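Of the protein chains in this complex, all but one are displayed in their positions.
So that you can tell them apart, the chains are marked A, B and C in the order they are listed, and the count of residues begins at 1 in each.
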Amino acid sequence: MIVILKPNATKEKRDQLIQKIQSLGLSVHLSEGEHTTLLGLIGDTSAIDPAKLESVEIVDAVRRVSEPYKLCNRQFHQEDTVVNAGGVPIGGGYFTVIAGPCSVESEQQILYTAERVQAAGARLLRGGAFKPRTSPYAFRGLKAEGIELLLEAKKKTGLPIVTELTSLEHLDLFNDVDVIQVGARNMQNFDMLWELGKCKKPVLLKRGLSSTIREWLMSAEYICAGGNPNVILCERGIRTFETETRNTLDLSAVPVLKKKTHLPVLVDPSHATGHADLIIPLAKAAVAAGADGLMIEVHPDPVNALCDGAQSITPDTFDKLMQQVRAYCALENKVCE
Amino acid sequence: MIVILKPNATKEKRDQLIQKIQSLGLSVHLSEGEHTTLLGLIGDTSAIDPAKLESVEIVDAVRRVSEPYKLCNRQFHQEDTVVNAGGVPIGGGYFTVIAGPCSVESEQQILYTAERVQAAGARLLRGGAFKPRTSPYAFRGLKAEGIELLLEAKKKTGLPIVTELTSLEHLDLFNDVDVIQVGARNMQNFDMLWELGKCKKPVLLKRGLSSTIREWLMSAEYICAGGNPNVILCERGIRTFETETRNTLDLSAVPVLKKKTHLPVLVDPSHATGHADLIIPLAKAAVAAGADGLMIEVHPDPVNALCDGAQSITPDTFDKLMQQVRAYCALENKVCE
Amino acid sequence: MIVILKPNATKEKRDQLIQKIQSLGLSVHLSEGEHTTLLGLIGDTSAIDPAKLESVEIVDAVRRVSEPYKLCNRQFHQEDTVVNAGGVPIGGGYFTVIAGPCSVESEQQILYTAERVQAAGARLLRGGAFKPRTSPYAFRGLKAEGIELLLEAKKKTGLPIVTELTSLEHLDLFNDVDVIQVGARNMQNFDMLWELGKCKKPVLLKRGLSSTIREWLMSAEYICAGGNPNVILCERGIRTFETETRNTLDLSAVPVLKKKTHLPVLVDPSHATGHADLIIPLAKAAVAAGADGLMIEVHPDPVNALCDGAQSITPDTFDKLMQQVRAYCALENKVCE
Partner (left out) sequence: MIVILKPNATKEKRDQLIQKIQSLGLSVHLSEGEHTTLLGLIGDTSAIDPAKLESVEIVDAVRRVSEPYKLCNRQFHQEDTVVNAGGVPIGGGYFTVIAGPCSVESEQQILYTAERVQAAGARLLRGGAFKPRTSPYAFRGLKAEGIELLLEAKKKTGLPIVTELTSLEHLDLFNDVDVIQVGARNMQNFDMLWELGKCKKPVLLKRGLSSTIREWLMSAEYICAGGNPNVILCERGIRTFETETRNTLDLSAVPVLKKKTHLPVLVDPSHATGHADLIIPLAKAAVAAGADGLMIEVHPDPVNALCDGAQSITPDTFDKLMQQVRAYCALENKVCE
């Protein structure tokens, strides 16, 4: 961490600051330029709050030189993490597709969808039981009953299931769920992250709508720091000024993350774009960019879907998607069953 | 709501769609142009999900023509709402300042700060007991003890208290809190909003980092729809590409909100800018823009603050702020005690 | 175009507005709902300024229902445009790679690079002679001499050349240039667009840093409206809050553009990411997303490049890129020589 001092900083105040920093167990390198004086902080700065240092009267600005996350930092953990998601590997040379409806709506809907996506090559089933909705007047999911229906589909097909936790008070219902999804809006729900760090269940952590890659990795670090290393990252689009797509899918984040972390990285083109006809091209692009898998919304009857129909594709379209994705995985030497 | 059909929509499919819409209790006006055919939906469309309509094969796009919120819409409720915050009015001609430290740190710190901000003219005391922090390695608040200390300060000074709820499981601790704050990261924590709709306590709802004004009002609608009309909005900066300030304070949102809703609107320049020396100019600008009050971080010793020191001002600076703010309130005919 | 009236609009003022709109040669459909009255404008609204209508006292808002561009709109021109770029086809089933250094620096540099990128499969040579630079103290290109050197490289290799025009006053120097590039910062330099509409030379129009897809197509429309249909679009990243990459490459824009326009679409991962090691994965992703080609910065000695070294790849890396891109083009049935 580099501390840039103001031009008018007195030697006395500078020495006080240096002593204070040293009292935190860090060494300080002083570097005096013509117009600028810097302090280089040497040691473990991950618990230092740059904002706190910036509040010191003689400090002009603070620049981080190392990432504030450790457990999910590839620098300290070179090999890819492979998460065991109910028996299915995610990361490290595998390409894993999670598919299913936005919301679980009925027994017939979820069973039929599960069978179709499994036949096409999906390895996990997704489906929302608790749905975050912008409007208080919209359908908010079947809740406990939705989880029951997912478990029934799991029993019939053998597919492990992924579903979203929207509030810690529902956690007891997730005992037999294979992967707990933390949605974009909860990416910085730190109480939730901390609690999920205490269980060992894989957590699929979606990127927040306006979260930087660093903030996202800090949220992953929360879960890891609690003792749970089974974190799967999922890029799902960020909010920008462009309105032709629901969000802007940030595919560059995939190779950036592959450098910075050992955790697996999935891509969700359904939520990112919000348009069914953009999903196949962007699913293929995700393979090309180096993703470890996909999360895709599939609905047997998108027009009548109770939620997010516009971005769901039909099982027939999902068949085509999987065929094309497999051809791309072959080029990338990824194992896609 | 306007539904724009694709150029190749057949009459048969169009008629099916019209019937479907009519079955939802709405009337449909058909309008055929040279290149474009539109359906105008007449009736209460607040429960209609535009994304669902966009998923219909023959639909090109959907445009809302009325706001999807009703209870907090000024169109249906002309007079300003004045929220009773522990005996202090917020909204409707009053200018109310909430001040206090980012985090409650000790008895001495909170009592001293409470006395100083009260003497300067603040009408409510803020202080964080549960703190959302980006890093798992940072100080996360005194929790239950922090609330105890706030209540003690309330007893000594008579100032009603405002503090943030980060998770519903802590709600029992908030019985004697006067205003529950929902932080930016929880603005779309719909389970929390729904639950807060069931109590009658005033809720201070901060704007999400990347939330539109419409989404923000939909979150207010959640609370109102649950039965709690005591919602106070608080603009605290949005995320943009600019990095000189922590966030970009969107002061235009104040007059926009005054047109769209009857709810009171506060401004928090501390979190918006992240720099102590920007707070006085932007506090005054907030008065000028038409805000109903301010939320200001004040700390007796910003350099040693355990959290967010860079953006806290000292009690002495707060004295100056209040003097200047009062002069501006006089120009705006706002009652600022 | 839909005009939404304010709730308090009188019948008299409404009738005046309707007459005014009719006087512009448009028909008006009136649609009265319970809370909202709408006017639907039927006819050619491309010359109507929505802002002007919104300024009418009784108007609440205006919504476009058809795109304001015509000449580059796929709705009125179904087949892909194939631009002839100095003998090389761009668009319509071809996958065309443009490569070369950010800046032309010396005869040896540009000739060597030209030969290497040609050998690897690039079909056009790029190189900056006039360079837009953020700092007045940075290298701004060899100017006229740079164009001379590009023409020499063209003579030696036969590769058509692409170079950027930063000001109309240099246009005379571009007579033998095959494709004129309009940079991101000039995407809305309407004087320049208008002037380029008068020549017949292909124009490579980069997307502005914060331009929507609609604005970008309106800029293409400027060139087409002047009489020059030879426009090539090039996505090069948009500005967002994320700072790990120089810009955020918006690959979703590729399939969106393929729906909306018949013009060819290239992708420039070099400027988008600003990091050499992200270029190969995003180049492949661009093929997958449906792009018609790439624009890649290649420099024989990136470390000593006078400009933008960080994002340039070496000729050896470009060889690898082309091998991988060709494999992807085969999957997409694109002709990539």
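Here are some notes:
Assume a contact is a pair of C-beta atoms (placed from the backbone, for glycine too) under 8 Å apart; a residue touches a chain by one contact, two chains touch by 3 or more.
Remember, predicted model here, so these are calculated numbers, not experimental data.
Within the full complex, the residue among C:T166, C:T245 or C:T317 touching the omitted chain is C:T166. Screening C:Q75, C:Q188 or C:Q324 against the full complex identifies C:Q188 as the residue touching the chain left out. Residue-level contact of chain A with the missing chain is found at 2, 4, 7, 29, 31-36, 38, 40, 42-44, 61, 63, 65-66, 75, 239-241, 243. Seen across the whole complex, the unshown chain contacts chain B at 210, 212-214, 238, 240-245, 248-256, 259, 272-273, 277-278, 281-282, 284-290, 324, 327-328, 331. Seen across the whole complex, the unshown chain contacts chain C at 46-47, 49, 51-52, 54-57, 68, 130, 132-138, 140, 166-169, 185-186, 188-194, 209-210, 215, 218, 221-222, 225-226, 239, 274-276, 302-303, 305-312.
Quick note on the criterion: only the chains that are shown with their structure count from here on.
Chain pair with the highest count of contacting C-beta pairs: A-B. A straight line joining the Cα centres of chain B and chain C is 39 Å long. Averaged C-alpha coordinates put the centre of chain A at 31 Å from the centre of chain C. Chain geometry summary: the mean Cα position of chain A and that of chain B are 26 Å apart.
Among all residues of chain B, those that touch two or more other chains are 239.
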